[in-house]
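The structure under discussion appears below in the form of structure tokens.
With one protein chain withheld, the remaining protein chains of the complex are depicted in position.
The chains carry the letters A and B, assigned in the order they are written, with residues numbered from 1 in each.
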Amino acid sequence: MAKVAEKVPKKAVVVEPERVPISGVVWFVRRLTRNRLSLAGTVIILLFILVAILAPVLAPPPEGWRDPYMIPHEGYAPDPLPPSQAHPFGTTEQQFDIYYGVIWGTRTAFKVGIVVVGVSLLIGIVLGALAGYYGGRLDEALMRLVDIFYAFPSLVLAVVVVAILGQGLEKVMIALILVWWPTYSRLLRGEVLSVKERDFVEAARALGESDWRIILRHILPNTIYPVLVVASLDMGAVVLVAAALSFLGLGAPTGYADWGQLASFSRQYIIGVAGDPFQYWYTLFFPGLAIFLFVLGWNLLGDAFRDILDPRLRGTM
Amino acid sequence: MTAYIARRLVLLPIVAFGVTLLIFILLQLLSPAMRAALFVTDPRQLQALHEIIKTYQLDAPFHIQYWNWMKAVLTGNWGWSETARMPVLQAIKAFFPNTFELALFSFIPILLVGIWLGTLSAVHRDRIIDHVSRFFGISGYSLPTFIWGLFLLMLFYGHFRWFPPGRLSLEASLYVNSPEFRRFTGLLTVDALLNGQFWIFVDALRHLVLPVLTLTVHDTALLVRITRSSMLEVLRQDYVRTARSKGLAEPVVINKHARKNALIPVITLSSLLFVGLLGGVVITETVFEYPGIGRWGAAAALHLDIPAVAGFALFFATLTVLGNLVADILYAYVDPRIRLR
Partner (left out) sequence: MRRIIGGMVTLTLILSLVFLTGVPSSAQAVKNPDTFVLATIGDPETLDYAWAYDTASFEVIFNVYDTLIFYDGSRTDRFVPGLATQVPSVANGLISKDGRTYTFPIRQGVKFHDGTPLTPDDVAYSIRRFLWIDRAGGPSSLLLEPILGVTGTRDEKGNIKVTYSDLTRAVRVQGNNVVITLKEPFGPFLSIMAQWSYVVSRKWAAANGDWDGTRETMRKFNNPKKEDTAFFAKANGTGPFKLVRWDRAAREVVLERNDNYWRTPPKLKRVIIRTVEEAATRILMIKAGDADQIALSRRELPQVQGVEGVRIIDDLPQYLISPALFFTFEIDPTSPHIGSGKLDGNGIPPDFFKDVHVRRAFAYSFDYGAYLRDAYRGKGVVPKGPIPPGMLGYNPKQEYYTYNKEKAIAEFREAWGGRVWTTGFKLTVLYNAGNVPREIGARMLKENIEALNPKFKVDIRALPWPTYLAEMDAHKLPVFFIGWLADYPDPHNFAFHFLHSKGTFPFVQKYANPEMDKLVEQAKSEPDPKKREALYFKLVDMAYKEVPQLYLVSPVVFTVLRSWVKGYYYNPVHPGTYFYPISKG
């Protein structure tokens, strides 16, 4: 829903084009931890980062295992097993270890989020800055292109792309990048437009600075913050959409350490066996909780960034 | 203003066809054999693959295929959808009213609950109600739709048997399809009332409960947050403080002065929200076996049903552009600062 959120009118953030001093960093961290919710968000994300880094320690792959992202399984028995000593979160059908999947899935989640948001951001910044700064025909063309991408419901576009390219995480990432880049282009372009006419930019131009320098040194640093807010919110949104794609049968292959993939296993067990509808609760609960907390953390963090970076809203969240 | 609208309307067909061009370009990544495989259900038919390619002209060059399709569309022939087993236009006519109905029944609660909770939250800032609503807001925003939907299905159908999946129960479905039932709008709830069949109205409503509950969570959460922040900002404004100091009762202050202005972003969002709902129903419709356009669109994409995907794209592009246009008009109308752009 970043598309919708971005239509809320915002005035440009005013930050002077200077290096952020050390005291600025301290100030930033203090603002971040002052509010209970933003503290929660920070802690959650830090924990996830820790788990991702420590994955090989927390869930070591078996000896000689070719690809650590493929979840190990003891045998191929079709019924999930409940949590036990050997499998703290239980197993799915075909005996994939849920605990292993959740731990290594953290890395997958970050990978997908960072790649999709990062590349979309890059494309968006380049195109948005150029369109916003130079305006005219370039701007028109870009905006029409953005309109075209926007006119398509994002999930269906993603499904079409993955269906054509084939199943797999890389294809999912490509599809999501195609869906996400317009958001950043439009956002950045809007910000560039409002900063373009400011005094210090006029001054720089009068001083004879080249366009590139103006864009890089003056305009971008002043326009990047709202984009960063959306980017951090999108880290969570991307994982949600990737999970939805796994639910539809696109996405990571079976047995891959991906939360959406794990959660989609539970689909047929939502009913459970006769007499006990909650029998296979763990197949949904653990991956579902992981997705939920990850997205929650980024949402809280994104909100916190917004508080800190947008003085107009300071004190309102 | 009119010039602005006119200009946007002129761009509409360009954008709409741009979307279909995009899809066709993507579909070029498929070999003719893959596109022919849509018509083949069994390996024993493999030897016929080449004949199928010839029959449906699947190996014609890209621009010919696109041109053929465009020509057909402009004359009202949007092609045949394999996944729907009917012509594309007919499929759109069959599925869209259901999705529209679902979106409508979701839209109203989203607006009402979102605005009410958001206002309440802003007014009672930092008190219990604020924390609770913010918690629900942010949780609702973070939960994957399909998980929530499946859980609801299990609880309210599996355990309680109250709200079944699908669009109508057996008896209602048989009656609706019989010649005694006249369709006026395509919306089953409205048509049921217009036909005087109250039990069908109830039945249709009953099947909407769970999909609506699933669909609304995400957007209600969003709306609560937006209303809240917008309201908070307005409440800090001078004119509100002035109204308060004049001695006006608090409810009057909120309802008469603050709310109107706070709702500006909400109003402009609403048409976008509605179109977003229409597009976002894919997962919900799939989980609940709801015969809407989202489920068909996703199935078509999954099966590489090209005419269906292209037709769906065109239809939705038009809808989205119109929705955006309405949003911009509303925005310009409601916020006089922008009107003179």
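In this text, contacts are C-beta pairs under 8 Å (C-beta built on N, C-alpha and C of every residue); 3 or more make two chains touch, one makes a residue touch a chain.
Because the structure is a prediction, the values reported are computed rather than measured.
Trainee: With the full complex in mind, choose from B:L150, B:A300 or B:L319 the residue touching the hidden chain.
Mentor: B:L150
Trainee: Any idea which of B:L11, B:A60, B:M86 or B:L193 touches the chain not displayed?
Mentor: Result: among the candidates, B:M86 touches the missing chain.
Trainee: Tell me which of B:L187, B:V234, B:V287 or B:A327 is the one touching the absent chain.
Mentor: In the full complex, the listed residue that touches the missing chain is B:V287.
Trainee: What chain A residues would touch the chain not displayed?
Mentor: Missing-chain contacts on chain A: residues 64, 66, 75-79, 93-94, 163, 166-167, 249, 253-255, 267-275.
Trainee: If the hidden chain were put back, which residues of chain B would touch it?
Mentor: Contacting residues on chain B, toward the hidden partner: 31, 33-49, 51-52, 54-55, 80, 84-87, 91, 94-95, 127-129, 150, 153-154, 157-161, 164-167, 170, 173-174, 177, 286-287, 289, 291, 302-304.
Heads up, the rule we're going with is that only the chains that are shown with their structure count from here on.
Trainee: Quick check on the complex: what are the chain A residues that touch chain B?
Mentor: Residues in contact with chain B: 1, 3-5, 7-9, 37, 144-145, 147-156, 159-161, 163-165, 236, 240, 243-244, 247-250, 260, 263, 266-267, 270-271, 277, 284, 288, 291-292, 295-296, 299-300, 303, 312-313, 316-317.
Trainee: Taking the complex as given, what residues does chain B use to touch chain A?
Mentor: Listed in rising order, the residues are 11, 14-16, 18-19, 22-23, 26-27, 29-30, 134, 138-139, 141-147, 150-151, 153-154, 158-159, 218-219, 222, 226, 229-230, 232-233, 236, 265, 268-269, 272-273, 276, 278-280, 282-283, 286, 294, 297-298, 301-304, 309, 312-313, 316-317, 320-321, 324, 327, 335.
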